[in-house]
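All protein chains but one are shown in place.
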Amino acid sequence: MKVIIDLCVIPLGVGLSVSKYVAACHKIISDAGLKSELHAYGTNIEGEWDAVFDVVKKCHEKIHAMGAPRITTTIKAGTRTDRDQTMADKVESVKEKL
Amino acid sequence: MKVIIDLCVIPLGVGLSVSKYVAACHKIISDAGLKSELHAYGTNIEGEWDAVFDVVKKCHEKIHAMGAPRITTTIKAGTRTDRDQTMADKVESVKEKL
Amino acid sequence: MKVIIDLCVIPLGVGLSVSKYVAACHKIISDAGLKSELHAYGTNIEGEWDAVFDVVKKCHEKIHAMGAPRITTTIKAGTRTDRDQTMADKVESVKEKL
Partner (left out) sequence: MKVIIDLCVIPLGVGLSVSKYVAACHKIISDAGLKSELHAYGTNIEGEWDAVFDVVKKCHEKIHAMGAPRITTTIKAGTRTDRDQTMADKVESVKEKL
């Protein structure tokens, strides 16, 4: 089962800047060989369900290891069985209607 | 790693009523032996990370099997390493300040 | 236009405990005369769109005034034109299928 997610990980108890934690997650995603796109309020990732959610778990483990005692994350996750659809397809599908 | 999530699964392409799909997820959560609380815009679940996210995956698989060709899900997921905290603790912590 | 929302406000830069900020929001919601339900990962609110989102804005203003320099909030918002549906209806609709 393929999935596209939007991942937004917020470490608490480490001050106001979250970018170094987001960057650490980005490395985990890349190391997993998953396609991703960073945007201003999260990161989109596409891949097989288990691989994608394994990355989400590793991001939590890494950010705790970096010193954040609490994390709250928002995830949107989309699956479909009618056809394959990539992140690029989704954006393209809107753009051709603009 | 313990996690508390808020899970909101939305099947697309099956009309307006989503309650039977939410009920099917509720059964999956119960069968997994996880503690959960239904609310008006989702279901909170607490447990070990792998057990909780296994349930999320099974919900997607089940809802597709029930005939929904597309699903979009919103998840909030919280972990903390400073102390144990249950769903009941979180609600209690706010209520004592009201 | 009636709306039901799920509101989860996270102040950053103020340590690990967020319950006093959630309690402050709860007072704002009550003062606005809106019906709400606290759960373990947010607060559900129902009412007219403008009244509900005015409360969301006031929560941000209040939490900044309490000293939080940064806030990240997750909102789910549902509207429907086919029929009236309250928060209680939504929960009931699932429970009768369990």
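We call the chains A, B and C, going by the order they appear; numbering starts again at 1 in every chain.
Throughout what follows, a contact is a pair of C-beta atoms (placed from the backbone, for glycine too) under 8 Å apart; a residue touches a chain by one contact, two chains touch by 3 or more.
Being a predicted model, the structure only gives us computed values, none of them experimental.
Chemist: Please output the residues of chain B touching the missing chain, sorted low to high.
Modeler: 10, 12-13, 15-16, 18, 69-70, 72, 74
Chemist: Write the list of chain C residues that the hidden chain touches.
Modeler: 1, 3, 13, 49-50, 53, 56-57, 60-61, 64, 69-82
Chemist: Mind listing the chain A residues that contact the chain we can't see here?
Modeler: 4-6, 8, 16-17, 19-20, 22-23, 26-27, 37-42, 44, 46, 74, 76, 78, 80, 82, 87-88, 90-91, 93-95, 97-98
Following the convention adopted for this analysis, only the chains that are shown with their structure count from here on.
Chemist: Counting in whole Å, what is the centre-to-centre distance of chain B and chain C, each centre being its mean C-alpha position?
Modeler: Each chain reduced to its C-alpha mean, chain B and chain C end up 18 Å apart.
Chemist: Round to the nearest whole Å and give the separation of the Cα centres of chain A and chain C.
Modeler: Averaging C-alpha atoms per chain gives centres 25 Å apart.
Chemist: Could you list the positions in chain B whose residues touch two or more of the other chains?
Modeler: 74, 76, 78, 80, 82
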